[in-house]
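Part of the complex only, each chain left as placed.
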Amino acid sequence: MTSNINTSCTHRILKEYDQEDLTIATVCSHTSLQIFHGAKKEGLKTLGICIGKPPRFYDAFPLAKPDCFMSVNSYKEILERTDELAKKNVIIIPHGSFVEYLGASKFANIRLPTFGNRKVLEWESDRRMERKWLEEAGVPMPRKIQRPEDIKGPVMVKYHGAKGGKGFFVAKNISDFNARIDSKEIYDLQEFVLGTRYYLHYFYSPLSTDGYRLSQGKLELTGMDRRVESNADEIFRLGSPTELEKAGIQPTFVVTGNVPLVLRESLLPKVFEMGEKVVEKSIELFGGLIGSFCLETVLTDELEFRVFEISARIVAGTNPYINGSPYSELIQPELSTGRRIAIEIKKARDMGCLEKVLT
Amino acid sequence: MTSNINTSCTHRILKEYDQEDLTIATVCSHTSLQIFHGAKKEGLKTLGICIGKPPRFYDAFPLAKPDCFMSVNSYKEILERTDELAKKNVIIIPHGSFVEYLGASKFANIRLPTFGNRKVLEWESDRRMERKWLEEAGVPMPRKIQRPEDIKGPVMVKYHGAKGGKGFFVAKNISDFNARIDSKEIYDLQEFVLGTRYYLHYFYSPLSTDGYRLSQGKLELTGMDRRVESNADEIFRLGSPTELEKAGIQPTFVVTGNVPLVLRESLLPKVFEMGEKVVEKSIELFGGLIGSFCLETVLTDELEFRVFEISARIVAGTNPYINGSPYSELIQPELSTGRRIAIEIKKARDMGCLEKVLT
């Protein structure tokens, strides 16, 4: 899919740029308020890409409203208007919705410098490649269950094409599975890990060799959150799950927001170890992650993490920390992930090596 | 109830005021720490109204302790001592407990300038008028169920006069309802909406026409929270609801505190739309809300909001954000709702139109 990512194209575009006049651009959704707010704090220009008219809600947030907008009729149109954006010395900051709206393969081929390594896309968007990456890195994952016959305890069942928190269910055992599975659908089975969820926000900088040093850069922990999922997080308030099931009411896992939290400090060595392994393996596999990423974990009552997913860019779970998190405060006051990205771009620019953080 | 709100009286009092020497006053409870803290930050004088001796806990919070106290023997006494307060150029900031302690009709008639539009009281305190307001505004609410025969799924049953989170229960279906209803009581039935709760904090300023513009002012989103309800939020830790019910243990919904959270950014357009409709309709119905208000919502797994209540003044859910929220940080650093109120009053004073934000 991403085989044709053309970094020499990005290099060529960058050469034409007035690097003293960069513009940070992203699609108006997801973490855009944070990205613009951080870029503005760092004195960079900002541009919001939107379908139709600029969303009015930015008017309510003067410190995050981008300097200008580019209205498009469809996300595809961005691809056709890259020259216009390049003239503004635009650097694209991708986020989850950006990639989803545009489509991973279109995003992979956009002819504009984008923050991060676009090669990560193929490793992240295919469940088997993602598992290969994480398992080979040595990060503990929930066990994959090959066949229903192998179900020994609770399992998470994910139908293929499941999106946004639906098309999942938790079966408590094999008979529960048999009763509920729609066998016409294709599905994956995974051990259901009981524990509490922690979404760990990292930042990998290939530019620095101070701090928590990796083979070629440094690793930061900028925060963590717990996702708020509708209706799973409040279904218990309604009463007995058994009776709910009888009434046809099932838990769903649609992300609606994020709650801030912190982790036992004694687990931080494990957290950094996991982040380190993921980055080092990514360097080996595809030249390396760059910038923000998130490990989505369950922490068991044995204090063991299971990583059930990786997001290889800024996640919405960073939004509670517009003004800094309990972790980023220990790096620099008032440091959001959006601002951290802007700092990284400025640093690369000042070092004359923007191509190290852009593809 | 509020038919005799006499704004000309407020205007007359204001004319006597030394507007350069205003005092922000409220009852010592609910959000008073935040209100005083915000007013002090803005350089305004502060006065705490308390039953009996000033609460000692203010001594522990020097940045929120009011400059002086007025001790009363009963809240009713406030009504008799308005002249004394008027001499101090007092502006009353009402909060939920203030209105509850004093009684809505007494509050409506207090002969002192109060922040916000007191006419909102009759629309907010009567469930039918509240529903009329919100439904006519076009805001989605949980469906009202006229008769038990119409129960098709889970319902929220509220006995009349239910207060503070008790006198409610959730019936999973008609037979559950029949088994548990106390038919000697009068009750309301409402569709129970499954999802995650978001309490959205807005601020409507009739003074400004920049920002997110409405027909006559601007709308802000200053934050959001989730209420912590005892025991509903932790009852699941005890085990099976079915067995708990057998043992006579029912969930209750008494608010004990608040947790901070953020919402998916892609839902912000809906959030602003709802706030806008509520304000515009309020202008039509009774001259308009002023200042802080809160829409209490459930967000379903279809990412649809249902508004189950409105609070037309500062809510306790703003208390996590004494030093700014992830949203207010995008408006102005370190902006609490308490501080926002003080800013609005100062702005109206400086514009020579205090009567636009006070009744």
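The letters A and B name the chains in turn, as written, and every chain counts its residues from 1.
Keep this in mind: a residue touches a chain if its C-beta (ideal position, glycine included) is under 8 Å from a C-beta of that chain, and two chains touch if they have at least 3 such contacts.
On a predicted model such as this, the values are computed, not experimentally measured, just so you know.
Here 2 copies of the chain are placed, and the complete complex recorded in this file has 3 of them.
The criterion applied here is as follows: only the chains that are shown with their structure count from here on.
Rounded to a whole number, the gap between the C-alpha centres of subunit A and subunit B is 35 angstrom.
Per the touch definition, subunit A reaches subunit B in the complex via residues 29-33, 37, 55-57, 59-64, 97, 165-166, 228-231, 233-244, 247, 249, 252, 254-260, 316, 319-323. Across the complex, subunit A is touched by residues 153-154, 170, 172-173, 176, 192, 194-198, 210-213, 218-221, 226, 232-233, 235-236, 240-242, 245, 251, 259-269, 271-272, 299-303, 324, 326-327, 329-333 of subunit B.
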